[in-house]
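Apart from one protein chain that is not included, each protein chain of the complex appears where it belongs.
A and B label the chains in the order they appear, each numbered from 1.
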Amino acid sequence: MLEISELTAAYGDLRVLWDVSLSVRTGTSTIVLGRNGAGKTSLLNAIAGLPPAAAAGRIVFDGEDITGEAPHRRIRRGIGYVQENKQIFRQRTVEENLLIGSVTLAGWRRGTPARRAALDRAYARFPVLAERRKALAGGLSGGQQQMLAIAQALMSDPKLLILDEPSAGLAPTIVKDVFALIGELKREGLSILLVEQVVEAAITVADHIVVIDNGRVAAEGPVKQFDDASVIREIYLGRSGTPVAGA
Amino acid sequence: MTTIWSGLVIGALYSLVAIGYNTVLLASGVFNFAHGQLIMLATYASFLGSVTFHLPWPLTVLFATIAVAVVAIVEERVAIRPLLARRDIHAALITTVGASTVMSGLAEVTAGSDPKQLAIPISNDPLTILGGVIAPMDLLLIIATLAIGLGIHFWSRRSLLGIASLAVAENRDAASVRGIDTKLLGVGAFAVAGGIAGATGLLVGAHTYAIPSLGNSLALFGFVAIAIGGAGSQLGGLLGGFITGIIFALSARYIGSDYPQIVVFGVFLAVLLTRPRGIFGRAMERVV
């Protein structure tokens, strides 16, 4: 599904990723762990086509090299990207937000059958959004905003869903809902690439783990290898003060 | 009432500039200083169509629409696109002033600085309406401006494309990862703004004649219109333009012919000082 090989990326002259390789196989999920500033968001942005730009290496999606493609083309190929901080259009209504997510569907009218069907699916999955379809997105609660952000990314019917810290700033019960949803999406056949801080929750939906530190892959392997939660705790709490060795 | 009519006519001109500014601002986050010059070029294109080529008016309008839209697209390609790639919108302060200067310079070189009168398709004998006198073409200009301003306002609120452009205005990157082709939308906005300028060229030119110096003063008064109406608000720009026009006409009538621009300037400073976000709309501070 997604194959990244030796990706190096930079904001202008400032390099933030070095030789990062990882893959997401169809129907599976990969989670990316790492401390703040380790380069996780940069990695997701580079995959979606936002800065930092790839300076070397390749990003292959669905068998096609997409390195250097404009973001909207990548989305049209079937990548859905839920950015960090519940990135939605706060000055637009819930329904308008969902419609914005549907621009990749055929046609430019807002009432095409495909678009209506996508809206209906979204409202069926997130009844709370249906209730508040005319409300300004900026006025929703944090959890609802996160749901809207995910619903918006799903409107384009992606094959791979990328999520950047969907739990950030949410209460634990809401975090559980978010991960229940991610698990459900995965069961429906969606491939998932996830950056998360709440490791234990993330592990419940993970098949594969990649640990990033200082812009490089520090460790990776199937989730089984990370069974011992102490390894992960070390990444964040750094009892030993050093990054985890390769798995 | 004649004063009010004449204020509305001048105001329509300013509203048209404000609509052009806002169209581009909303879709690409760029303030296009050269829009006044696009309108100036539209009057020349309409002059070419109506006088030089003796085209019937629908063809003149079509010709001007296409011609000015093409100029706007070229402007976007040369003066704006390279900045977007560099993520340095600030330089647009310089490049759009440059584009504006090139346009007025070319008009002066090719057509000279004398005003040129356009051929008008209908009899332009003044009408008396509501106790005031107004030329039919001017009345059409007011009506067309209202129709365009309201049309584009509702279109941008309701159509998918309009909503998409509002999304780009709110957050360019986030819009691009929702699958919106932000570059295409940017060019499209320039083309639409140019097209509107071109389409109204005949009506504008009937009032102002085709003259190179038209662009700069339109650019400034159009800016006053969006300062009053709030940048990024099509409805605000429309109203702001008419308000500016009426202030202009009233001060010309009651204070003296040297004063209207000074009075508008004073109002402009007062608005900037007391209501920097505009009297009606919320401003997009990061741009203007």
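Quick notes on this structure:
Operating definition for what follows: a residue touches a chain if its C-beta (ideal position, glycine included) is under 8 Å from a C-beta of that chain, and two chains touch if they have at least 3 such contacts.
To be clear about the criterion, contacts and distances are computed from a predicted model.
For the chain that is left out, the UniProt protein name among "ATP-binding cassette domain-containing protein", "Elongation factor P lysine(34) lysyltransferase", "Acyl-CoA dehydrogenase-like protein" or "SCP2 domain-containing protein" is "ATP-binding cassette domain-containing protein". Summary of contacts with the chain left out: across B:Leu118, B:Ala135, B:Leu220 or B:Leu235, the touching residue is B:Leu220.
Residue A:Val175 is the one among A:Val175, A:Ile192 or A:Val210 that touches the chain not shown. In the complete assembly, the contact with the undisplayed chain comes from A:Gly37, out of A:Gly37, A:Gly68, A:Gly107 or A:Pro222.
By the touch definition given at the top, subunit A reaches the unshown chain through residues 14, 35-39, 84-86, 138-139, 141-143, 146, 165, 167-175, 197-202, 214-215, 229, 232-233, 236-239, 241-242. Touching the omitted chain from subunit B are residues 31, 33, 78-79, 82-83, 90-95, 97-106, 108-109, 213, 216-217, 219-220, 223-224, 227, 258-259, 261-262, 265, 268-270, 272-273, 276, 283, 285, 287-288.
Keep in mind that, in the parts below, only the chains that are shown with their structure count from here on.
Within the complex formed with subunit B, the residues of subunit A that make contact are 48-51, 70-72, 75-76, 81, 83, 87-92, 96, 99-104, 108-110, 152-153, 156.
Those residues of subunit B lying in contact with subunit A across their complex are 87, 158-161, 163-164, 166-167, 170-171, 173-183.
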